[in-house]
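One protein chain omitted, others in place.
Right after this comes chain A.
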Amino acid sequence: NLLCASCAALTAVLPGFFLKGFSVLGSHLTWLCVCSVCVGSLNVILHLVLKPNQSPKRSSFSHKISRFLKCCIYFFMSCILFHAIIVLYGAPLIESVTETFLFAVLLSTFTTLQCLCMLGPNIQAWIRVFSKNGAMSIWESSLQITSICSILGAWFGAFPIPLDWDRPWQVWPISCSLGATFGYVAGLIIAPLWIHWNRKQVTYKSR
C-alpha cells in the first residue's frame, strides 16, 4: 500500500524535527514554527509528487493561481478560527498571544493544510468527508482519522495543565502542542491499519 509507505516515512521523519528544534521545552516557540513549517512543506511536497486526486479536466495556469490563493486564505482563516476556539476553550485572552497563535497554526497545519492539499478549497467536499460515513477513498478516510486524532490529542494535552506538579512541560501551550503532535503521529499510524482492517468496506464504498 502506497499510503502505508508514505505514512511510515512521515512518522520516521517527524522525530528528526524534534531534534532540530534544540530542545522542545526550552525554545518552544521556535520548535512550534519549525515543526509546523516542516510538516506543512512535507505535506505540500507529497501532494505535488503523488497527486492523489487528479482532477479530470486540465486547469489553466490562472486557475491554479487563484486556487493557490484561495488555499492560502483558507489556511489563514482556519488559523484565526482555531485561535478563537482555543481561547474559548480557556486559553488566556491577552497574555501569550503568540504562543496561542502558533499553536493554532500548528493545529491547522495538522488538519486544514492536509484537507487543502487533498480536497482543495472546496467546502462542500470537506463537509462530506467529515460527516458520518462520508469518506469515499483511502485518502479521505486517512485524512479524517489524522485530523480527528490531532485535535483529540491537543484536547487531551490540556489535561495536565491545571495539575500542580510544576513540571516545565506543563506550561501553556507545550503540553497541548505535544499532545497534538502525538495525536497526529498516532493518526498517521492508525490510518493505514484501520484502512487495512476495513479494506473491503472502503473499496465497496468507493465504487
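Note that a residue touches a chain if its C-beta (ideal position, glycine included) is under 8 Å from a C-beta of that chain, and two chains touch if they have at least 3 such contacts; residues count from 1.
The definition used in the following text is that contacts and distances are computed from a predicted model.
Protein name for the hidden chain, per its UniProt entry and selected from "Trafficking protein particle complex subunit", "Prolactin receptor", "GPI ethanolamine phosphate transferase 3" or "U3 small nucleolar RNA-associated protein 15 homolog": "GPI ethanolamine phosphate transferase 3". Of the candidate positions A:F101, A:W155, A:W169 or A:W194, contact with the hidden chain is made by A:W155. Of the listed positions A:V44, A:V87 or A:V171, the one in contact with the omitted chain in the full complex is A:V87.
Where chain A meets the missing chain, the touching residues are 85, 87-90, 127, 130-132, 155, 158-159, 162-163, 166.
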